[in-house]
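Here you go, one structure.
Here the complex is missing a single protein chain, while all its other protein chains stay put.
As written, the chains take the letters A and B, and residue 1 is the first residue of each chain.
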Amino acid sequence: MAVATLEENVVYRRPQSLTDTPTHYCPGCTHGIAHRLVAEVLDELGVRERTIGVSPVGCAVFAYKYFNVDNVVAAHGRAPAMATGIKRVMPDRVVFTYQGDGDLAAIGLAEIVHAATRGENFTTIFINNAIYGMTGGQMAPTSLPGQHTSSSPGGRDVEMAGFPVKMAELIAGMAGAAYVARRSLHSVKEINRAKKAIRAAFEVQLNGLGFAMVELLSSCPTNWHMTPPEALEWIERAMIPAFPLGDYKVIEPVQAFLKR
Amino acid sequence: MAKGRIEINEAHCKGCTLCLNACPQHVIVMATDTVNALGYYPARLVDPDGKCTGCAICAVACPDVCITVYRQVPARQAAAAS
Partner (left out) sequence: MAVELLKGNVALAEAAIRAGVEAYFGYPITPQTELLEHMAQRMPELGRVFVQAESEVAAINMVYGAACTGVRAMTSSSSPGISLMQEGFSYIACSEVPCVVVDVMRGGPGLGNILPSQGDYYQVTHSAGHGDYHPIVLAPASVQEAIDLMGLAFDLADQYRHLVFLIADGLIGQMMEPAELPPMRPLRKVKGDWALTGADGRDPRFITSLQLGAQEMEAVNLRLQAKLETIRQNEQRWTEYLTDDAQLVVVGFGSAGRIAQTAVQQARRDGLKVGLFRPITLWPFPDKRLSALADQVSAFLVVEMNAGQMVSDVRLAAGGQVPVKFYGRTGGVVPVPEEIYDAIRATYQKLSQRSTRE
């Protein structure tokens, strides 16, 4: 049969805002997807060269190796304080923090709440996987009641350890927050919706509208002791009822970005 | 003739199977005969019937950005271009 010489278009390739470095994340960990979505958005908005990222302490401590932008590694929980310092002195740069649930919802709770209430004009990507990944699977503020972790071996007991923290709801209550959304990375359909939310969150910054945060329900197959596909199913089955998806705060000027 | 095809970076694939699960045409399988340097069985396109449409759903599902997706230019577009 004749060799086809039809033309091809590249429909998908690696975004510029990611380096070529292979990641250390576990197989199936949705950090990789979140990184990719942020990188795609930075590419589409054409802001890679004026972006400064702030990495957390957590599995994503090495995010500086993967994002092709200037980056600093913050102390645990303090990324929003560092981002405040950076954005205040360089308001024309695009500044984002990328944080996990220990970093943002435990030790860093004061920093993220105050960044939101001050309306700091940077963007936060919050990875909620209901567990502490880097340190080997301890309970997180976002762990679900009954969830087995290495520091709640009998399952999270709400009498002893209280209930999960709902960050999107909490931050949405801050007057300085312009856009707060919760999305999920458990299916291709939801990943595509998540990307739109991430893009809107960066557009909030580019338009000087205040603080924006996107909470992304994410998986941790290793510490949940599941296969990657099982982990995605657990997000849908168990996490979404506890952390409903949606737009929790959308100020009027942001409506326009979302409609696009 | 397949409308689309994918190239998987086998060296960086972690064998997580999310692409296999996501593919609507079921043309991705996990290798059984090769292990990459990381110790994983990489994913592979196996598309004897040319079912890949270049939809890129696999690339969206891949956490390691291992997949490059190509899609044929439709004939009338190619004709218009030339």
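To be clear about the criterion, contacts are C-beta pairs under 8 Å (C-beta built on N, C-alpha and C of every residue); 3 or more make two chains touch, one makes a residue touch a chain.
This one's a predicted model, so the numbers in the text were calculated from it and none came from an experiment.
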| item | value |
| --- | --- |
| Touch partners, limited to displayed chains, of the chain removed from view | A |
| Of A:Val11, A:Val72 or A:Ala106, the residue in touch with the unshown chain | A:Val72 |
| Contact with the hidden chain (one of A:Arg14, A:Arg93 or A:His148) | A:Arg93 |
| Residue numbers in chain A that touch the chain omitted from display | 48-52, 54-55, 61, 64, 67-75, 78, 81-86, 88-90, 93-94, 110-111, 113-114, 118 |
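Please note the rule applied: only the chains that are shown with their structure count from here on.
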| item | value |
| --- | --- |
| Rounded Å distance between chain A and chain B, as computed from the means of their C-alpha atoms | 26 |
| Chain B to chain A touching residues, read off their complex | 1, 4-5, 11-12, 14-18, 21-22, 38, 40, 54, 56-57, 59-65, 67-73, 75, 78, 81 |
| Contacting residues of chain A [partner chain B, same complex] | 4, 6-15, 18, 22-23, 25-33, 36, 187-188, 191-192, 221, 227-229, 232 |
